[in-house]
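Removed: one protein chain of the complex. Kept in place: all other protein chains.
Labels run A and B following the written order; every chain starts at residue 1.
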Amino acid sequence: MASRFDTVSFLSDYGLQDEFVGVVTSVIRGIASHVTVVDVTHGVPPHDIRAGGLALARAAQYLAPGVVLAVVDPGVGTDRRAVAVEVGDREAVFVGPDNGVLASAVAMVGGARAAVELTDPAFHLPAPGPTFAGRDVFAPVAAHLCNGAALADLGEPVDPGQLLPGVLPVSRMEAGKLVAEVLWVDRYGNVQLNVGPDEIEPFGEPLALELATGVRSASRADAYGAIAPGALGLVVDSYGLVSIAADRRSAAAELELGPGDAVILAPAEGGDGTSAPPGGHRGHSSPVSLRSRPPGRP
Amino acid sequence: MASRFDTVSFLSDYGLQDEFVGVVTSVIRGIASHVTVVDVTHGVPPHDIRAGGLALARAAQYLAPGVVLAVVDPGVGTDRRAVAVEVGDREAVFVGPDNGVLASAVAMVGGARAAVELTDPAFHLPAPGPTFAGRDVFAPVAAHLCNGAALADLGEPVDPGQLLPGVLPVSRMEAGKLVAEVLWVDRYGNVQLNVGPDEIEPFGEPLALELATGVRSASRADAYGAIAPGALGLVVDSYGLVSIAADRRSAAAELELGPGDAVILAPAEGGDGTSAPPGGHRGHSSPVSLRSRPPGRP
Partner (left out) sequence: MASRFDTVSFLSDYGLQDEFVGVVTSVIRGIASHVTVVDVTHGVPPHDIRAGGLALARAAQYLAPGVVLAVVDPGVGTDRRAVAVEVGDREAVFVGPDNGVLASAVAMVGGARAAVELTDPAFHLPAPGPTFAGRDVFAPVAAHLCNGAALADLGEPVDPGQLLPGVLPVSRMEAGKLVAEVLWVDRYGNVQLNVGPDEIEPFGEPLALELATGVRSASRADAYGAIAPGALGLVVDSYGLVSIAADRRSAAAELELGPGDAVILAPAEGGDGTSAPPGGHRGHSSPVSLRSRPPGRP
């Protein structure tokens, strides 16, 4: 067969402490020795399909043409389907479990055009046990796709409309406030919200952040380094979303925020209520107004 | 010289926090620019020869033809030997310290056919100090092997029978119970035992696990996701060994088990004593019977 792809972009929750990633990479290259495996990340928290799906979606438009292998697979060995999905916009085939981890990324690059369930064992390795599908199913399938195997050869066709969707939280207005959710906390402690810059434009400057741990004030900033010492800033991040940040400190640690936590954004009491001034902004320090946790919140 | 190998599979206890892995990789590619370095894992606990040897053995049969470089080397700079070992079954040369870390993997792929001590400094880098043999000895030797250097050129021959063996614990029956040991705890908290599924077949369903922290009950399960919430399961893992697992929880954390710990498997009191029923199994929850730690155990 003619070689079709020369890159496998590989994301998982395998971590790097064990040899899982090395073994999957070795299996791929043992079958398709011309392939380069690019590790997108293997630091997805164990079993965290949502976090894996969001990381893959953030990366999707930057990945090289080829196979995108995503393995966050708590249901390995059960009747969850293993699938390969061809997408609309580019030369790429997504391979992984049909549990939602692929969904947002597939949507980002044009949606699923065709899909199969990976039912033909001729493309798998013999396995002493069912727990390492990355090695025994997904890696050899990815390699065979790189070698030119047709999607239809890998197994039974699946209606793309029947693939499990990802679930992305949507922010909403309530009583003049924007009820948002933390999508992602990165290594630096930046807190990405499911909020675009347009949504907070009416709130003026600074904004109030209502959190389980209290109310904080934050001002828009053009860069992390433009946030004043001790202050919080709202920065439009590299994905075009609003993130809560601090300069060389972890906003997430300071605010005790993690993925899935609620953040309510509102005009600050005593704020000017007007739009932010044009040009560069600088965050500023503000006293922390600690209040007791609202009843019924963790 | 004609190129012989194009892959170095590299395992170490270097971690990824420092630049050790990057420097070794750069040295290899500086000498043999056609080589791809596949990182098996660098997450072996510092100085842990047993853990490194087990990880290499689990990976061995999946590694690409080429050089297998394994550096877990607490004795670096002492008179422990640095060796290269050709194996029986496949096109591979194992390179590393002769301290046992290579032994189980070499045995897995057919045993040592020939070996040399890496005594010829012409294949090493000049070194300001003796502490980084990965960079100064093993990496250049691996690269020269890929470039076609003969094993015999690298140094003095060593009788393969004189290489330091690995030590694998063997389970044993005592008074109708199987005394086993934890080989490995993976990122997910699955606890691999030195026990094959045949060995526990006579014990019926469920089994009792006698641990330093108490006695727990566990049932066989075909997949992690088939273990009931709160229960423990015994799963035949991807290496064909019995592992103690839980569904989306860390069995190791819950049971306070780590590599080398003892686990005694026995028929459960009140268990049926018969073989497990055919077909799918589901684990089930059981009360935890905590007892005081036996005297003399940590």
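One rule holds in what follows: a contact is a pair of C-beta atoms (placed from the backbone, for glycine too) under 8 Å apart; a residue touches a chain by one contact, two chains touch by 3 or more.
Note that the coordinates shown come from a computational prediction; the quantities given were computed from them, not determined experimentally.
Chemist: When the complex is taken as a whole, what residues of chain A touch the one chain not shown?
Modeler: Listed in rising order, the touching residues are 6-7, 9, 11, 16, 36, 38-43, 55-56, 58-59, 62-64, 186-188, 190, 222-226, 235-240, 247-248.
Chemist: For chain B, which positions touch the chain that isn't shown here?
Modeler: Spelled out for chain B, the touching residues are 14-23, 25-27, 29-30, 33, 36, 46-47, 74-78, 80, 127-132, 135-136.
Note that only the chains that are shown with their structure count from here on.
Chemist: So what's the Cα centroid distance for chain A and chain B, whole Å?
Modeler: The computed centroid separation for chain A versus chain B comes out at 31 Å.
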